[in-house]
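Structure below; questions to follow.
So, subunit A:
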Amino acid sequence: MGYSGARGGLEAILAAERHVRHERDHAPVPWAGTEQITARFRLAVDRVMGEAGLYDEPTAAHAFRQAEGDTLEAAHLVRAHRSTLPRLARSEPVDPDEMVVLRRIVPAHRTPDGPQLLGRTSDYTGRLLERPDGPPSPNGQVPAPVAQADGERRPRRFSAMLREMDLLVDHRTGADPEPFDVTRRPARPPAPRSAVLASMARAETGALVGLWYRSILGPDGNIHEVTLGEVRHGRLPLRVRHPHTGRPVRIGTFRATETEALEDLDGAEEDRARFDLGYGLCFGHNERKSIAMANLDVACRRFGASLEQVLLLTIDGLDSGGFLEHLKLPHYVTFRSMVDRKLAVRTTGERVRATDPLGRDCR
Partner candidate 1 sequence: MITELLSEIDDSAGRAGLLDDGARREIRRATLTAVCVPGYQVPFGSREMPVARGWGSGGLQVTLAVIGEPDTVKVIDQGDDAGVNATNLRRMIAGTEGCEESTDSRDATVIQTRHRVPEQPLTAEHVLVLQVPVPEPLRGVERSTAECDRMHAEGDYAAIWVSLYEDLVRNGVITRSTGYPVLVDGRYVMATTPIPRWDVPRLHRSPHLSLFGAGREKRIYAVPPDTDVEPLTFDDVPFEVEGGHEQQCALCGSSDTFLVEGGGGRTICSDTEWCARVAEGDADLEAHAKQAPLHLLPDPARRVRTAAPVTLVARPEPARRPVVSAAEWTLQVAGLGKVHGLGGADAVAGTGPEHGTAISPTTGAIVAAWDVGFDVAPGEAVGLIGESGSGKSTVLRCLVGEESPTAGVLHLAAVDAGATDLFTLDAAARRKLRVDVLGYVQQDPSAGLSLNVSAGGNIAERLTAAGWRSYHAIRQRAAELLDRVEVPLSRMDDPVKTFSGGMRQRVQIAKALATDPALLLLDEPTTGLDASVAAGVLDLLRGLLAERDVAAVVVSHDFAVIETLTERAVVMQLGRVVEHGLTDQLFADPHHPYTQRLVAAARR
Partner candidate 2 sequence: MLRIRNLRKTFTLHTIDGRTVVSLDGVDLDVAAGEHVALAGPSGAGKSSLLRCVYRSYLPDAGSVSLDGVELTTLPDRAMARLRGRELGYVSQFLSAPPRTGPLEVVAASARRRGLDRDAAREAAAVALRAVGLEEALWDVDCGVLSGGERQRINLAAGTVAPPRLLLLDEPVSALDPANRELALSRIAGLAASGVAVLAVFHDAEAISRLATRVVELTAGRVIRTGPALEVAS
């Protein structure tokens, strides 16, 4: 009767679960503790947090281990977990200017305000595969303390300088619309920009990068390479209102990656005397994602509706992955119905035209 036969479905499922647990949890190697994962697979953990839309390193690490390193599956575990949790508060608005930088580069300027801080990166290191025999020998060196200035840890953003020079299109209206909550309401076009930014912030990284690249080289592409104003990774404070005093209180910090992309406007109706600015921000350290996001933010503003639908509806990893996974479910009822129509077409004896079908079905 096959894999969905009338008997035995449950037994097979339970056996598959046992098999996974055994192979994963009882592999003949040392256990990977949560700290192991957060310390050694920092970027995978950050990616899971970003795509899950829930910031908590240990939770992401648990999920990463349970998913055997599949970041999308891990993000799914985290999101399903989040569905069981109440919302305790909405934070006070975070001003990204408060970011304490761990890394910050300004490609558009040689010597911007504040440092060109490389931080923890292997961007400039040859991609040579290292194959250590065992744990590297301990490194006892402790760097000597260095005095820190606020301008170094919270440098003024590069775009602030451009704004002073009146080189930026000004999108500030002074209005403060309520931000769209994509976790509580479905975002469909037309939607406010806050919905698009939120969708991108928790998008699947590969989908976002792929979409960006498709816009560069794809048949329907309409964006060009931008200049990056600034890329940062750092810590931002999270504040809520103190229930007794009503004043903001910082309950901790979270790490995020931020990008500002400068678009050289060249459209017929655009202001060629100025640049436009695209913005990207995501949880954790994920530069590829925040750069793609910043590029797509400005592209969405410029090229509008069709890109908006793509950004709102197609870049979520759980959506796309889930729909793809569902193809593995049995479809013999629908397939039987399709076969029935194939046979019906043959019996009509009408001439069958080989033209584009109008309207395709999704099942």
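Regarding selection, all candidates are chains of the complex that A comes from, given by their letters.
Operating definition for what follows: contacts are C-beta pairs under 8 Å (C-beta built on N, C-alpha and C of every residue); 3 or more make two chains touch, one makes a residue touch a chain; residues count from 1.
Everything numeric in this text was worked out from a predicted model, so none of it was measured.
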{"item": "Touch assignment for subunit A within the complex, options 1 or 2", "value": "1"}
{"item": "For the subunit A and candidate 1 complex, residues of the former touching the latter", "value": "1, 3-10, 12-13, 76-77, 79-80, 82-87, 181, 183-186, 188-190, 305-306, 309, 313, 318-319, 321-327, 329-334, 336-338, 340-341, 344-345, 347-353, 355-363"}
